[in-house]
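Only a single protein chain was left out; the remaining protein chains are all shown in position.
Now for chain A:
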Amino acid sequence: MAARVRALETILTQKGLLDPAAIDVIVETYETRVGPRNGARVVAKAWSEPEFADWLKRDATAAIASLGYTGRQGEHMQAVFNMQDQHNMVVCTLCSCYPWSVLGLPPVWYKSPPYRSRAVIDPRGVLAEFGVTLPVETKIRVWDSTAELRYLVVPLRPAGTEGWSQEKLADLVTRDSMIGTGLAKEAA
């Protein structure tokens, strides 16, 4: 596999279509600089500032870009807000479309065939595997990502966090809570 990747790189570099240094920059960016911390900041801001939450609801692409997080594939973002009576969960049944700009790269399970099929058929069962049990009356809505549209779940703000700084709030926002396979952490 490594030799085939090298071969592609060599061919495209020779054709002047690729700068090999760009490859290292991209790997470094995604391994160290882009991660779920970006999304956590978006969520914490939405929890703290109603105007920002409104903007995020109406035009997530622009609201998120205002924090400097822009998609590299020109994809649109939609934020889906959890409510007491509705929980949101994100999947990409086709391949692995994922909101990279706010969550980094997807975890292994997100790309696995069982998650891609079962999230749609049996979301409650999948949530149980993640240790999440929701009240039976809570509806679960599953959003299927595409190459053009990616979703960010805004989890419910945990109780007992009134007056917290956005920084402190962001620490409660886990990656899984923004995919919808988890909830935000409880206030310690």
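In this section, a residue touches a chain if its C-beta (ideal position, glycine included) is under 8 Å from a C-beta of that chain, and two chains touch if they have at least 3 such contacts; residues count from 1.
Keep in mind that, in the parts below, contacts and distances are computed from a predicted model.
**Student:** UniProt name of the unshown chain, from "ABC-2 family transporter protein", "Nitrile hydratase accessory protein", "Zinc transport system ATP-binding protein" or "NVEALA protein"?
**Tutor:** So the chain that does not appear here would be "Nitrile hydratase accessory protein", according to UniProt.
**Student:** Could you pull out which residues of chain A are in touch with the chain that's been left out?
**Tutor:** Contacting residues on chain A, toward the hidden partner: 1-12, 15, 17-19, 22-24, 26-27, 30-31, 72-75, 94-97, 104-109, 111-115, 117-118, 122, 125-126, 128-131, 146-148.
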